[in-house]
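One protein chain omitted, others in place.
So, chain A:
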Amino acid sequence: MGKTLVEKIWDAHVVKRQEGFPDILYIDTHLIHEVTSPQAFDGLRKRGIPVFRPNQTVATADHNVPTLNQHLPIQEELSRYQVDMLTKNCEEFGIELYGLGHPYQGIVHVIGPELGITQPGKTMVCGDSHTSTHGAFGAIAFGIGTSQVEQVFATQCLLQQKPKTMKIEVNGELAKGVGAKDIVLYIISKTTAAGGTGYFVEFAGSAIRSLSMEGRMTVCNMSIEMGARGGLIAPDQTTFDYVHGREFAPKGEEWDKALAYWQTLYSDEDAQFDAVLEFDAADIQPMITYGTNPGMGIGISDAIPATSNQPESERPSFKKALDYMGFRDNETLLGHPVDYVFIGSCTNSRIEDLRAVASFVQGKKKADNVEVWIVPGSKQVETQAKKEGIDKIFEEAGFVLREPGCSACLGMNEDKIPAGKYCVSTSNRNFEGRQGPNARTMLASPLTAAAAAVSGKIVDIRELI
């Protein structure tokens, strides 16, 4: 019987398989950041051991950094301490750090791909659940906890149960104004926020194939929002073209060798998945979320479902979510006023996202009632945007182009949405308080967010382009 893509990559990385034990899985690349690594470095010190393969580890500072005035010392004391601690730890353990001020600094899941560190067939981990992003290249990539960060530091391996596999096919053509973010929000609205738990998901089908690498990253990024540990897409010419020539991509003969291997990375015709889901791209509208988990999404012109239509045991949680958001059963969101628009995060902060937003807002102005933050995913994205004059377009529209970081995605650094305010956000989570205590998040695509920014309310992007 044939193998799935996940099985091919997984099996090639099993160091030891023993009955009754999880596999010892070899990790090619370990990405780290300031928030989930300090306790792991401490663990090494307590054990008196080094990082086993420091040259397979790359660090950046992203979660806790300000996105204005990055040339100045970080104001907030605890944040500064945590970022400084990363610098010290990387020096002590011999790890490459793309810290604040470095031209490669940025959100960990943006810099890996743009530097060519992310490659097909690799196993990659990071103490961050959105590590699934890298699966867009046909890699096994997943988020881990700090104890596991310490494991990878110590051994370059992880103890892991082989996951179940799910295939999600999206076939057909996407409507105008509908993109990768809408695809994944649509899928999660169907699977629920728990529907992928225990699985690695392979995304396939013509609508997925037609996406650029950046779009594929958006889809894989949010695999975790359906509970799936990882999501991946078989590499193809789009993938190879993207990787080729990047800083850490293989060169010359090494490239040819790598490419030959990468071309074997697909699920065999007769491979068996533990679950298969199929969707029609034509059914997908621009999406928006109305609740407090990413599964609570609707097409932009649809009504919020009624609490009475939910399974009885889930009604209290459903009502709690609507109360938090200040929404009612059967309400439509079109026309609902918006206070903030956040365009950024590891889901949607790449150059294509910024280009799409810029091309829509060119010559338009933001609505007076809205504050708009655009946060590039990396220093390289920021530099490129400026080179293309995108910063000028934003400036004229009244948008603020900030400096790279996780920013308002997670209410950890200085960028928080105030209590009670509505934010249309291109990030990945609409949990209670995610963007700041009592902030109300509506997840959407960069285009839908840009449309909200210029309209001051929720609008259907299809009517504006």
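Keep in mind that, in the parts below, a residue touches a chain if its C-beta (ideal position, glycine included) is under 8 Å from a C-beta of that chain, and two chains touch if they have at least 3 such contacts; residues count from 1.
Criterion: contacts and distances are computed from a predicted model.
S.K.: Given the options "Sarcosine oxidase, subunit delta", "Acyl carrier protein", "3-isopropylmalate dehydratase small subunit" or "Amino acid ABC transporter ATP-binding protein", which would UniProt use as the protein name of the unshown chain?
M.R.: "3-isopropylmalate dehydratase small subunit"
S.K.: Which candidate, A:G94, A:P316 or A:P337, sits in contact with the chain we can't see?
M.R.: A:P316
S.K.: Touching the absent chain in the whole complex: find that residue among A:T29, A:T57 or A:S79.
M.R.: Looking across A:T29, A:T57 or A:S79, the contact with the absent chain belongs to A:S79.
S.K.: Just to verify: which one of A:G99, A:G135 or A:G227 makes contact with the chain not shown?
M.R.: In the full complex, the listed residue that touches the missing chain is A:G227.
S.K.: Could you list which residues of chain A touch the chain missing from the display?
M.R.: 15-16, 20-22, 24, 26, 35-36, 38-39, 42-43, 47, 49, 52, 63-64, 78-79, 81-82, 85, 127-129, 143-148, 150-151, 154-159, 161, 193-194, 197-198, 224, 227, 229, 292-293, 313-314, 316-317, 320, 410-412, 416, 419, 429, 431-434, 437-438
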